[in-house]
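Just one protein chain is left out here, and the rest sit where they should.
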Amino acid sequence: MSSSVFEEIHSELKALRLIDPHTHINPHAAASTTLADILGYHYYTELAHSAGMPRQQIEEADLAPQEKVGRLIPWLRTIENTAQYSWLLEMCREFFGFEEERITVDNWESLYESSLSRMSQPDWEQQVLEQSGLDQVYLTNDFDDPLTGFDTSLYVPCLRTDDLVFHCGRREVRERLQQATGTTVTGTESMRAAIGELFRHFTANGARACAISLPPDFIPAAVSDASADGVIGHVFSGGVADRDQMILLSQFVFWTLADFCDQFGMPFDLMIGVNRRVYEDGVFQGQDLFDSRVSLIQYKALLNAFPRVRFPISVLAETSNQELVSYSWIFPNVITSGHWWYSNIPVFIERDTRARLQAVPATKQIGYYSDMYKLEFALPKFGMYRRILSRVLASEFVIDRNWSVDRAVGLGKQILRGNVESIFGARS
Amino acid sequence: MSSSVFEEIHSELKALRLIDPHTHINPHAAASTTLADILGYHYYTELAHSAGMPRQQIEEADLAPQEKVGRLIPWLRTIENTAQYSWLLEMCREFFGFEEERITVDNWESLYESSLSRMSQPDWEQQVLEQSGLDQVYLTNDFDDPLTGFDTSLYVPCLRTDDLVFHCGRREVRERLQQATGTTVTGTESMRAAIGELFRHFTANGARACAISLPPDFIPAAVSDASADGVIGHVFSGGVADRDQMILLSQFVFWTLADFCDQFGMPFDLMIGVNRRVYEDGVFQGQDLFDSRVSLIQYKALLNAFPRVRFPISVLAETSNQELVSYSWIFPNVITSGHWWYSNIPVFIERDTRARLQAVPATKQIGYYSDMYKLEFALPKFGMYRRILSRVLASEFVIDRNWSVDRAVGLGKQILRGNVESIFGARS
Partner (left out) sequence: MSSSVFEEIHSELKALRLIDPHTHINPHAAASTTLADILGYHYYTELAHSAGMPRQQIEEADLAPQEKVGRLIPWLRTIENTAQYSWLLEMCREFFGFEEERITVDNWESLYESSLSRMSQPDWEQQVLEQSGLDQVYLTNDFDDPLTGFDTSLYVPCLRTDDLVFHCGRREVRERLQQATGTTVTGTESMRAAIGELFRHFTANGARACAISLPPDFIPAAVSDASADGVIGHVFSGGVADRDQMILLSQFVFWTLADFCDQFGMPFDLMIGVNRRVYEDGVFQGQDLFDSRVSLIQYKALLNAFPRVRFPISVLAETSNQELVSYSWIFPNVITSGHWWYSNIPVFIERDTRARLQAVPATKQIGYYSDMYKLEFALPKFGMYRRILSRVLASEFVIDRNWSVDRAVGLGKQILRGNVESIFGARS
């Protein structure tokens, strides 16, 4: 019976159209053009490299797509056990009609051809959106993105702020900021003016969130203008800042962003816990890891200072999930958000989903986002999540608590889509 | 078969009468008088507030009980998914004959009436105790509680020591201590005399444990009289202590309490890991959270120094459970105790229960306590635990290890009740 309850719930959730509230899609090239776009996803290149593939083999300049795929294929045999491989297989089956059990050195070329012919169709992007049931896809835009040339009601802009908070020490970032905002930054006042300009630009173009990824040791704090003024002036006139000054600058910019989120009614996505460039010789985008010794207590001042700002929070370490659940249960402005990166595999998703459903108000949970770089990934990733969610709803709600299937489906729809609309704003 | 094994075990454990070894019951008003006592439990007010209910709506002065309930009811819809809501529903069904699927703005008034008529019966408290199968309920008494006017063999006193350890900086606490003990505290000697007096008073009134909740950064240590003397004198003469002095004072008082536990043969309940007032604008009792970066290694000196004191330990963060299991497996004086607060939801209870049953001597596990403020909560909370325990016993012991149902039930009874008696002393 349990398994038929699962099927009932799952088929209803499968029929639900989706909004994907966090991706890295380039709206000017949203879908893949060859299998290299798919296999080039860092999840595959880093796993292949981890299994022994030299980085240079796939990062050679001017490597043709088919050649790149050909070099990755032999390594797939070492990662067939992974969840990531199962996404690959599902994409190949669902989008390209692949019917074999595994992708091998013997069969990949015909897969390459068949996928190429599909991806070459002029409406491929539309086909993928349709087959994946995607109504909207949220982006992660550089702060100086002009946000033109694409349909912002389909590809929804979000203001990515990592560079502003952590990399004002780089000349190129300072120049981009000043150029994008027409502002010469010399202190706190002009910095605020510049950031305000970014918010105006983004909200004018339908942006729905401000977003940032944060290292485990970051502690937000209010910084006085007096102390920030000097550092901003120093850094923006090209001076080299020491570690303490950079921390103060990061804190000032971060706090200012939260302030503008408050003014503009914009949710602030916090993705907490990543250490960048831990494996220095790793493949592109395959160098980051984490330190699980992080706590949401570091965000105490922020969460108290901005009660009106909604903070959808993602944690990288699964050991942080109970804190996230508890902080969401207590703080009205904390929202649980998806299953990020190293926590985005079934064993962790299942446990985190159970904890959130058991202890966080149903209105405060954003079930899933794909974090994808290419559109094709929404289908297998949401598919994985939907199966886990359906299983938890079947066993914990229908079987254990005697809920009707309809009621469980209603909860599932709220987690999967309803809350995305209520938290970020309904589809325009 | 597995499900019938579960039923057999569960029905036996359900028939077992209970001792609840940790509650916040007021023995002079143990049972609820209106539904507001139940819905006013911080688990509901904080979840409703988290979902959007302004704190002021329910913390208004002189708010009538029915009005308070009426203001909370609309928010229930946002938390129907939670384990806490399922306790509420179970209480309403078991105690008040409620038969609907959910409590709504349309049906709550009749529930309010029917519950009121039950709770108004003169023997309501006895009915609840009986229906819940409660033989004894341990309290958490302020150190200056006279412990009079109630049956201490039913409501068993326990000495709560948070104020003594952490709040001697408050004039009111110092005055309460000196008044309760007839002692003028000026240094280590008089402090020891005062605390000794508390132990005499409590043990004379049948107290079974000393208890304290501790922040994640607390590290017990022996403090020399020489260094403590000055600080005690300074603080008790109204001086303001700095952070280091307050830590030293806390360590001194804590260590002295452990010493008296040793002298009086009293278990010392340690509830490790809570940060107070993290969410400053939260509802009453809904402001505390935690930092999961805590380790039992912080208690190394204490556990080595007091081998004869039994330390039932509760951890707030589920990530601390493996340490608790391992420390209980190694240290004779460490006992696993219940599933505390943010860890008191099924997904964590289940996993923690499995780990404890797999690696801690059966004699050293206190399965559960309700932590309740009103008597009605024991029934659904112990109910939740009993179902999880029965499931683990069925699958891991009867199915996987071929134990008989009787033997599994025996283990369950020991965890649920037997150990409470052997560790805190049998019912008098």
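Chains here go by letter, A and B, matching the order in which they are written, and residues are numbered from 1 within each.
The rule is short, and it goes like this: a residue touches a chain if its C-beta (ideal position, glycine included) is under 8 Å from a C-beta of that chain, and two chains touch if they have at least 3 such contacts.
Quantities reported herein were computed from a predicted structural model and do not represent experimental measurements.
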Touching the absent chain when the full complex is considered, from B:23, B:319 or B:370: B:319
Listed residues B:153, B:227 or B:304, member touching the removed chain: B:304
Which residue of A:51, A:105 or A:222 touches the chain not shown here: A:51
Of A:86, A:114 or A:298, the one touching the omitted chain in the full complex: A:86
Hidden partner chain, residues of subunit A it touches: 46-47, 49-52, 78-84, 86, 275, 278-282, 286-293, 317-319, 342-343, 345-348
Those residues of subunit B which, in the complete complex, touch the missing chain: 293-297, 300, 303-304, 307, 319-320, 322-323, 325-332, 351, 354-355, 357-364, 396-397, 401, 411
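Assume only the chains that are shown with their structure count from here on.
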Between subunit B and subunit A, distance of the C-alpha-averaged centres to the nearest whole Å: 39
